[in-house]
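Every protein chain of the complex appears in place save one, which is left out.
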Amino acid sequence: MPTAYAFYLTTILVYGAVDSMACLALNYEFGFAGVSNFGFIIFQAAGAYAAAILSMPRAATANGGFQQYVLGWNLPWPLPWIGAAIVGGVVALPFVFLVGKRLRGDFAAVGLLVSAVLLNELVKDYVPFLNGAAGVSIVPAPFQSKWDPQGLGYQFAYGGVAIVLTIAVYYLLRRVTESPYGRSLRAMRDNDIVADSLGKNLRKQRAGVLVLGGALAALSGAILVGFISLWAPGAWGYAETIVLFAAIIVGGAGNHKGAILGAILVPLAFEEITRFIPPVANPTLIPALQWVAIGLLIILFLWFRPNGILPERRRLLSTGPALNTVEVVPDDGDSDALIKLGNVDQLNFRELLHLDNTVNDNRVILSTTGLSKSFNGVTVVSDVSIEIHQGKLTGMIGPNGAGKSTTLAMLAGTLRGSSGTIFYDGEDITSMPSFKRAQAGLVRTFQLASEFKKLTVLENLVSAIPKQSGDSFTGSLRGKRFWGSEDKANIERAEEVLEGFGLSQYADTYAGGLSGGQRRLVEIMRALLAEPKVLLLDEPMAGVHPNLAHKIGDQLTKMCESGMTILMVEHELSIMDAFCDPVIVLAEGMVLATGTMAELRKRPEVVEAYLVG
Amino acid sequence: MSSFGFGLITAAVLAIATVGFTMQFAVTNVLNLAYGSVMINSAYVTYYLNIHHVTAWVALIGGVITGAVASWCLNRFIFTPFQRRNLAPITIVIVALGVDLVGTFGLQAIVGSSYVAFHQSAGNEYHFLGMILNGLQLIILAVCAAVLGLIHWLLKYTRLGKAMRATSANPNLARNSGVKTQFIISTTWLISGALCGLAGTVFAMNTGVFEATSAQLYIVLLLAAMFLGGPGEPYGAMLGALIIGLSTEISAAYINPQYKEVIAFVVLLGMLAFRPYGIFGSEKTL
Partner (left out) sequence: MATGLSAGYDGRAIVSGIDIEALPGKVASIVGPNGSGKSTLLKSLVGVVKVLEGQVKIDETTVTNTAPEEIAKLGIGYVPQIDDVFPPLSVRENLEIGGYLLPRRDVEASIEAVLESFPRLKGMMTRKAGKLSGGERKMLAMGRVLMLSPSVLVLDEPTANLAPLVATQLLEEYIRGFADAGSTVLLVEQRAKAALRISNWTYVLGGGRIVLSGEPKDLEENPLFVESFLGGAAPTR
């Protein structure tokens, strides 16, 4: 093979590996966890710089001291690369403040983009740090004292190592995302508020994702800088991140192979194609057209094929015989009336929901004192003090605008109260964040559709199960051998509940495709699997056919008999009648009365509140 | 004190740009990151008229029209169709970035990458109140102030302006009152696009020499000004632009001038972290 081609091939190998690794990392952040890291290039740059200044000799003495930079520890390979990965992870930490809070996704992304621009400017301007706009050059290649970095054999070996590392990253990320932890990440991506209400620690998860993504991005930068020996601000403008996003959109977000495909098609192919185009008079024409092409790729793919060439794969969890998975369910209003709940009466709630140790002692398990909430000067909830007794199915009713949903949100932690205290199981939880409350057994459901759309029904259910050993980053790393059998048991438990509620045939269907009533059942089942001690239901029967509503009510009663406590906000007074005792009446943000429906009906002020003015 | 003068100019241009940008956000709920490319394309249209013997200030009209038409098309053919698909806001932002690439680099492919400048004189220098401003800068200041006044008059005193504010506050209720919201939204893009075109041209005039990618980083100052005042608040945009414009220039007198824009970045990140609804917004508006 002519040497020129051979050298060219080594370049392709290295760039292909580096781009693939970067895309895998970004896809992990964006495609799997829903973190739109518009500042991704920062981390690759940090890694490149770190690897450079860790492997280069002291600035003052190197090559006549024509460069200025910090460190210069002259470390041998592989230390600079390891150091680079660590730096990438550390650099990610300050950015958690942008993505950890409940900031709108597009705002956070813009903040990251701006950070990339800012850091690029700062590095360019402050020369003593990383040699300013000129960048660092004459970066030593690994083992260059032993082997000639310009030699063909060396370069092939370099390419080989790069590819091996990229493959390792592929398997590492796959191990992480195809675990219970990965499931939680995808749940967070699909609906972060709901994931939070099921006990997922969003800030910790997002921080973990940024740190790992940052470390891998940095590694890719280290590999690149070792090969090309120089790194300057011009190489990492904010637009480079856009190229990588385009790659993921084209290849397929949420699919590791898609990330690699995208990396080969977009950054790699684009660079390489320009070598074969004859030079034109205007030297900036080709690069400009490249950018135009990237822009068009983004727009066209997001319009015609937003899932990319290799879309995210469906995870088939069911352990039973292969079912004909039903795709989209025709949404027929009457079908809800016909939903049979299957063998639900055979479900042993005490066992399934781990209520075995609860004693039905009627103690006060959840209470508030003087709870209030005001928005912009308008008081919505005023001085509400209620007591919920363990083992009871308590109802909460009231006219529109009475403050029921707001009160429930404050109990769950979704909203912070303006004043007052909340006690749960003997502890003051007023300032406890919502995900911690869920982990402690105080779980809520939502009024509007809240399923994880791109997770299957079974995944929706299993994701709620608490204390999964595979549901942490370290747990996921330990692999299937570690969390596999526990996960299988969890899946079987979820399948049992699914069968009980008569929806087994939808086990592997994407939750977003079910009918309204079916989605409602999925939400209830999911909330149950979160092993709540106290379940807060926000209008669970809204839009549900009365027949189905009563069947659900029967099951709720059974759950309370098995030791659970339920507080249900509802409008359907027939449900209250049949199942709830006691019932709390709210009106105009205050507690009006408490008692059974029969008692309440006799109280004139309740009748007034509901019928009069 | 002279930096106060520069600060005023920067603030004036930034105010025009930010008001346009924030109006687009108010009425469509989208961060139009393609704004910079419309700015620079408008500047180039003015430039081409200018080098074909049209005085710069008359050629400006061409730039304004370009901005208006381009922005209107952007909403009609890109943002509205994509929004109908109920995608996450982040997806639309990525689309906007794609459009920005096409707009900026498509321009560069056509006009090349050499720097150009308008054929206009800077005029005499005027000294007052410790500031040194040349004729050109004074005219820029005057034009911007006049346009801001026009916008204020539009929003507060005209039927159209009130309809625009009503539509961004509560589109359903506006429709119930008989307002043709589709038309109002299109018109808002037309007007904000005109502001964008004006801002782009005046920015280029003030910068002196410019080329296709000159406006790419302007978006950062713009975002800082918008988030400071509050996303979707035109008066917030004016205040934000004033603060950012003045502080960046005045700080240049005290710290290394290379870093003067760092203030804008820090303000933006600070606002996003602590008060994303800005000075004039409240939690509910977001």
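Letters A and B mark the chains as written, and numbering starts fresh at 1 in each.
As a working rule, a residue touches a chain if its C-beta (ideal position, glycine included) is under 8 Å from a C-beta of that chain, and two chains touch if they have at least 3 such contacts.
Since this is a predicted model, take the numbers as computed values, not measurements.
Here is the thing to keep in mind: the chain we left out touches A, B in the whole complex. Touching the chain that is not shown, out of A:Asp425, A:Glu496 or A:Asp577: A:Asp577 (per the contact rule at the top).
Across A:Pro78, A:Pro94, A:Gly401 or A:Gly484, the residue that sits in touch with the chain not pictured is A:Gly401. Mapped onto subunit A, contacts with the missing chain fall at residues 331, 333, 337, 376-378, 399-401, 516, 541-543, 545-547, 571-574, 576-577, 588, 597, 601, 607-608, 610-613.
Residues 159, 162-163, 165-166, 169-170, 172-181 of subunit B touch the missing chain (whole complex, contact as defined above).
Keep this in mind: only the chains that are shown with their structure count from here on.
Subunit B makes touch with subunit A in their complex at residues 31, 33, 78, 81-82, 87-95, 97-106, 108-109, 112-113, 212, 217, 220, 223, 256, 258-259, 261-262, 265, 268-269, 272-273, 276, 282-284, 286.
Per the touch definition, subunit A reaches subunit B in the complex via residues 36, 97-98, 101, 103-111, 114-115, 117-118, 121-122, 125, 239, 242, 245-246, 249, 282, 284-285, 287-292, 294-299, 302-303, 306, 375-376.
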